[in-house]
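A single protein chain has been removed from this complex, and every other one stays in its place.
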Amino acid sequence: MLSFECDYNNGAHPLVLAHLLETNEDLQPGYGEDCYTQSAANKIRRFCGTPNADVYFLAGGTQTNVVVLSAILQPFEGAVSAKTGHIHAHEAGALENAGFKVLDVPSHQGKIDPKELNALFAAFYADANREHMVFPGAVYLSHPTEYGTLYSKAELEQISILCKQYDARLFLDGARLGYALASKNTDLTIADICRLCDVFYIGGTKVGALCGEAVVFPNGTMPKHFPNHVKKLCAMLAKGRLIGAQFDALFTDDLYLKLGRQAIETAELLKKILHEKEYSFFLETDTNQQFVILENENMQKLSESVRFGYWEPYDATHTVVRFATSWSTTFEQLKQLEDVL
Amino acid sequence: MLSFECDYNNGAHPLVLAHLLETNEDLQPGYGEDCYTQSAANKIRRFCGTPNADVYFLAGGTQTNVVVLSAILQPFEGAVSAKTGHIHAHEAGALENAGFKVLDVPSHQGKIDPKELNALFAAFYADANREHMVFPGAVYLSHPTEYGTLYSKAELEQISILCKQYDARLFLDGARLGYALASKNTDLTIADICRLCDVFYIGGTKVGALCGEAVVFPNGTMPKHFPNHVKKLCAMLAKGRLIGAQFDALFTDDLYLKLGRQAIETAELLKKILHEKEYSFFLETDTNQQFVILENENMQKLSESVRFGYWEPYDATHTVVRFATSWSTTFEQLKQLEDVL
Amino acid sequence: MLSFECDYNNGAHPLVLAHLLETNEDLQPGYGEDCYTQSAANKIRRFCGTPNADVYFLAGGTQTNVVVLSAILQPFEGAVSAKTGHIHAHEAGALENAGFKVLDVPSHQGKIDPKELNALFAAFYADANREHMVFPGAVYLSHPTEYGTLYSKAELEQISILCKQYDARLFLDGARLGYALASKNTDLTIADICRLCDVFYIGGTKVGALCGEAVVFPNGTMPKHFPNHVKKLCAMLAKGRLIGAQFDALFTDDLYLKLGRQAIETAELLKKILHEKEYSFFLETDTNQQFVILENENMQKLSESVRFGYWEPYDATHTVVRFATSWSTTFEQLKQLEDVL
Partner (left out) sequence: MLSFECDYNNGAHPLVLAHLLETNEDLQPGYGEDCYTQSAANKIRRFCGTPNADVYFLAGGTQTNVVVLSAILQPFEGAVSAKTGHIHAHEAGALENAGFKVLDVPSHQGKIDPKELNALFAAFYADANREHMVFPGAVYLSHPTEYGTLYSKAELEQISILCKQYDARLFLDGARLGYALASKNTDLTIADICRLCDVFYIGGTKVGALCGEAVVFPNGTMPKHFPNHVKKLCAMLAKGRLIGAQFDALFTDDLYLKLGRQAIETAELLKKILHEKEYSFFLETDTNQQFVILENENMQKLSESVRFGYWEPYDATHTVVRFATSWSTTFEQLKQLEDVL
């Protein structure tokens, strides 16, 4: 069956698997001290143009969000997030389990509005009772957001300035960063992200890897004894090479960018087809996720020939669904989709 | 260079990798809902002879210890462990980070003495101030232990009886379980472990997999909403298939047992060689880890031709070191070792 | 200076202090095992009409909220609260520090709307991804709310029914419960609260005591080893008698109700004066807190002769302020206030 329900429903890109295979018998130390992890970190430093960056590999997105935020927050602080941010809505309270509150601001198609962020900061620091409240010590963004939308350079600059002004760190969740960087409609480069964020991660799980996310502290500000913190949060793999080798492959010969482009180009075609077939968009984005409104009976019928993601009820007789492309989506698959739409 | 320093310094068994490859393009749901994870769980149920067991896959050992113990402990309880137990000594305080205390008993070459365990329980329940103390709500064992030693069936039975008597759950850390089951000098079977433990795990990372441990609740007593708990502890992989497919391969055609046997047979030869070369044993075990005492200067010289694990100082001029075989150790490698010893 | 800024700016009622004095030299066991604590618990059971209730004394409001909620929530659950609920807004993230998320619903002058609560439950249980989300395991209400408003019997009944339907516990924060029970405009009795809630507390700190809150599980459902939980959360006093003796006095000869009435009667007079002086109400309530809108310059001038609480900016030139009466407010003080308003 055709499958457009998400971007993590198959394995890894063949070159990633090949690298796991070819390095399999090499004897290497554990816990991320292996040469593939070192090589991957170096390639990412070059990719980012930040020779002094600290790079650390973790297994998944929720884990990365919690490990990073709990390391950069002080005990009296919490993290600001859009109401629809992954840490707030879909991580089973993992950040709170680590002891930190999420302070929410409204979500605008997944994005934080810098003006509303400013208002939150200003109100907090104007409040005489703030010692009884949670300090906004970090801002959490996802880029692309959970809705596939992107921040512009101007927006991220505004947010970055606010963070500096109010002594908050800026953390960008890049679970799908490859799809942001490859978008045809973005002015935000990896160099901008490195310049504007205190820490971010380059997502592997949804962009060609079996698992793995690369945390980047572009200015080399990784907290002291970060590996101990990772171990304490149960996030250290004995065979760190599993993630290191995958990123070593992803950052060889621009593979990561190529995978991003494949998802974007197929998404562009997907949008074109959806328009031609006169589907009604709930949200049309510049990345790999597209949201359309289906009449419930049609949705039922369509689900017999293609998998898509149920997003939310639209009204009594319609539903919002998500079609997602990925690095592995082919033009052939889109042709088949066209036939059943 | 020859490498006997640990059992996690290479990748996965070729059949495990092959299964990842052959299933790579199959589209499957995420978060452990894929068919390979289901298949692996079924094979493990058969292997254990426990058709009603709950089986759940996690990525690594520390993670598994914390996820399981924090799920089976009540808020007023802690876990009893030998002083050398992995949760007490080498997990960076991960269980305490989850809010639970480790109550230690002496270590006898890594093992808990049932008499001393009984004394701990008895003293606790005789103490009038026990509401101000941590209840011993679970017993944590490793089998093999961190020192490669094994519990006998009689010992595990005694411990199991004590646990039932004092309302504590029994959890067995089987990071190297394959090497226990394949030992030539054990009377403890997987059926015994299922009968005597409330929960245990079958280690993959150190027995042929890239990562992954299979948690088994033999009586189907997995806590309610366990997947939510896993997510909250940042331990859920989006592509759960990565672990599921590996265990699917490990439990096909007795591969897991065969891997165990390879490590044991090479360990038996290793012991023979060490005896013939008149090395002084600190601890000779029935599994894949052997501990010998080296004169410091000799140790230095030997380390130029073979890697081994530094364990602890023995006296001013000697050191305890560990030689470990694994599923991937070959008889050829032992021949080479013999030449350099 | 006249002082109407809050209800915790002096010491205790003379009869409460007198009881501390007259019991001071009596030798009693520690940790709440003393006879005054037992006596107070019995008097509260009688007051509530719940002979099987479990009653436990803690020192303060935030502490009580966290100790109770963390005891009644399961690991996969969080607490639903109005956005303005004390646990969400003014406890420095204490509940999150204990590992639990607050799930917020809109605040209607401090109150939860049963319809919106129903919508939250329904949406949660309709969501296929709910294993990745925090289960709404308890509902937190304050009565009176932080805005001095009260739930009606019909409202609390609706909320209680929803809680039973969706397997959530109902917890009522009664930091100012004395002022709710004494209100002239409430149909909700202590018997109703006992019938409808799983657990609530009777506030002492703001109603005549130096410190102390009485937690009541009306049906005797106090979690197992609750004292151990209290100790683990650092909330157990060695001299538990300090709180026990105070509640013993508060629940002798209806003192608690008398204190409530004094605050309500002075609040009624306060409202009358404010109306006569043509102050503009932001929120006029049936309890001891009244909110009025002051022009900023007038506010400045008024603050020279009376203390009141700054609540929030109203617009560029006006501010919302709070006038609070308490058990210790006298009619004489109101007369003085009338002169300066």
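As written, the chain order gives the labels A, B and C, with residue 1 at the start of each chain.
Following the convention adopted for this analysis, a residue touches a chain if its C-beta (ideal position, glycine included) is under 8 Å from a C-beta of that chain, and two chains touch if they have at least 3 such contacts.
If you're wondering where the values come from, they're calculated on a predicted model, not measured in any experiment.
Under the touch definition stated at the start, the shown chains contacted by the missing one in the entire complex are A, B, C.
Although one chain is not drawn, the whole complex shows that of A:F47, A:F121, A:F135 or A:F247 it is A:F135 that touches it.
Touch with the chain omitted from the figure is made, among C:S142, C:Q158, C:T186 or C:T205, by C:T205.
Looking at B:G49, B:G93 or B:G220, the residue that reaches the missing chain in the full complex is B:G93. Counting the whole complex, the residues of subunit B in touch with the unshown chain are 76, 78, 89-93, 96-97, 99-102, 128-129, 131-134, 310.
By the touch criterion stated above, the residues of subunit C touching the omitted chain are 1, 3, 6, 8-12, 14, 17, 20-21, 23-30, 59-63, 66-67, 91-94, 97, 205-206, 210-211, 228, 231-239, 241-242, 307, 328.
In the full complex, subunit A makes contact with the omitted chain through residues 31, 70-71, 74-76, 99, 131-132, 135, 224-225, 227-229, 231-232.
Criterion: only the chains that are shown with their structure count from here on.
If touching chains are joined by edges, the resulting network of the protein chains shown connects every chain directly with every other. Centroids of subunit B and subunit C (each the mean of its C-alpha atoms) stand 50 Å apart. The set of subunit A residues touching two or more other chains comprises 91-93, 97.
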